[in-house]
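Of the protein chains in this complex, one is absent; all others appear in place.
Presenting chain A:
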Amino acid sequence: MNSTRLYEKYLLIHLKSMMQHKVSFLLTTIGQFLVSFNIFLGVRFMMDRFKEVKGFSYGEVLLCFSITLMAFTIAETIFRSLDTFETIIGNGEFDRILLRPRGSLFLVLCSKIELTRIGRLLQAVVMLIYGIYSSSIIWTPVRIMTVVLMIIGGVAVFAAIFLIFASICFFTLEGLEFMNIFTDGAREYGKYPIGIYGKTLLTICTYLVPFALFQYYPFLYLTGKTSDSWYSLLPLAACLFLIPAGLLWNFGLSRYQSTGS
């Protein structure tokens, strides 16, 4: 059985097990929606009062917000098991995974597929559509491709962060709460184009953790703030962030000593 088929099987199992608790699934989905709806309301009221922020209009901000939210949500749905990796290590589940004749990372990903995030994804889609309508962007094939690349790049960056987070767990055996800064923080503050937070933060988000490569620079091209079309290819550069993350995972895996439970 190839990996895609296996993943499909796992997906089906997760779907079935979730449908055993329909009310719980529904409530969690609504909860996901409402929490990010609150953040949307915050943006809405702020933009209502100030009309624009550093040259970005309400429609443009919504577009940026929806792209970040969508990238994060897709990444969280697929890679949620890495975010809670300390439990898999702690309860001995990882030792069992190592015994199976498949890649360990692949099996870890299969162990949890967080489908309740669909509530948030729905909101991201609605905002994206609204953003596309209300912003005065002239849509060309290149611009449409830019949006797609931004989402792919974003998923890659968040995936890399989740992977780094999990790799560190090999050494610490417990989760590090402050790593949330890079995941929840990026989702929370990525609602606005990163450039508005000032030069220092933009530098950090370009060279240290490449949030700006998928969120800010291509967005400048998208909104016509720059005509340099190379900016639209930068999300691909952000995908390179997966390489060090993958290396760290392999390094951690080679040093892994079981917790003994």
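Here, a contact is a pair of C-beta atoms (placed from the backbone, for glycine too) under 8 Å apart; a residue touches a chain by one contact, two chains touch by 3 or more; residues count from 1.
What we mean here is this: contacts and distances are computed from a predicted model.
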Omitted chain per UniProt, picking from "Dipeptide transport system ATP-binding protein", "ABC transporter permease", "UDP-glucose 4-epimerase" or "ATP synthase subunit b", is "ABC transporter permease"
Touch with the missing chain holds, among A:Leu11, A:Val35, A:Ile129 or A:Val148, for A:Val35
Given A:Ile13, A:Leu176 or A:Ala237, the correct residue touching the omitted chain is A:Leu176
Contacting the left-out chain: of A:Gly185, A:Gly224 or A:Pro244, that is A:Gly185
Answer key for A:Glu8, A:Glu52 or A:Asp228 versus the chain not shown reads A:Glu52
On chain A, the omitted chain is touched by residues 23-24, 27-28, 30-31, 34-35, 37-39, 41-42, 45-46, 48-54, 176-178, 180-181, 185, 188-189, 192, 196-198, 201
